[in-house]
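Heads up, one of the protein chains got dropped from this complex, but the rest are sitting where they should.
What follows is subunit A.
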Amino acid sequence: MTQRALHELRSTKVSAEFGIGKGYAPAHHGELLQGMFRDASGGLRRALVTLPQTTRGTRAVFRPSQNHWGVVGSPGLTKVRRAAVLALREFAGRPGAAKGGHIEIVSDVPVGIGMGSSTSDVTAAIRAVADYHGVTLSREELGRLAVLAECASDPVMIDDRVVLFAHRDGVVLETLGHRLPPLLVVGCDTRPGDSVDTDRFPPAEYGDREIGFFGVLLAALRRALATEDVALLGRVATASARINQRFLPKDNLEALLELCLAHGGAGIQIAHSGTVAGLIFDARSPDAPDAAVRCSARIEAMGLVLTTVIGAPPGGTAEERTAC
């Protein structure tokens, strides 16, 4: 059953011990906006604004070894090992610094559907190594190291504000606001059972016209955050999702959007290099919880798989539905 697979824990063996480092990083549920933007010097940079998903994430444990260089872990964790090695290099020369070690990962972030499993793993691993050395890395430093380890990273480590993040450069281009307005997002997988290999997925080639659109969408998003305008935020996310149809189309995007709008929702957000999509509602609206429940049922009736509900209101009817 796909639903089970989605929630299966990816794990290597972890046992509690002293003298180890621990790290955690949350997941996300795709983006509110992704494209190419002009930076302060007029250059073009690929960048995105992530929709955080804090109820899922990755825990990493670093167990040092003075006997060998490098980091060992399960063969599937290439990026995680690379991240841990990079982190070790940062601390080389400190008294008590580890030469190498073993990294273990426990994660409930689904892989290959655009929920940031890779960055979550990598960030948790870097934090675990830092933790062993008694260091708390800044969010910006974490972002830089994560991009070094995996070439493109989502800003899951920058959890204290909403940023436009250049995911291939590992830098924050702009802080858009302190936090997102209260959202209720019903997430689903638009292609259950399918996955996108983000490492092999070619970067989108945007035209001048599209680059113009991205600047306009960013301006609207700034306002949406400053004025806590969920309707405007939904419009921005929808526009970004529609532009992405040229690169990684989601067959049911318009149907999901129609469903969302018919239930008083604000719009739809997607993983631009994944398969998840989310129906956005204003969590302050008294109708939102019911609308979310009704949309969840319709989404399942469409043959799609629910991934999550972000920002479920107290009482949590919607949250329970996906708790399995």
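Things to note:
Convention: a residue touches a chain if its C-beta (ideal position, glycine included) is under 8 Å from a C-beta of that chain, and two chains touch if they have at least 3 such contacts; residues count from 1.
Keep this in mind: contacts and distances are computed from a predicted model.
A chain of this complex does not appear here, and its UniProt-recorded name among "Cbb3-type cytochrome c oxidase subunit", "Sugar ABC transporter permease", "Amidohydrolase family protein" or "Cysteine synthase A" is "Cysteine synthase A".
In the complete complex, the hidden chain is touched by one of A:106, A:156 or A:239, namely A:239. Interface note for the absent chain: among A:151, A:219 or A:262, the touching residue is A:219. When the missing chain is restored to the complex, the residue among A:66, A:138 or A:227 that touches it is A:227. Taking the complete complex into account, residues 208-209, 212-213, 215-220, 222-224, 227, 229, 231-232, 235-236, 239 of subunit A touch the chain not shown.
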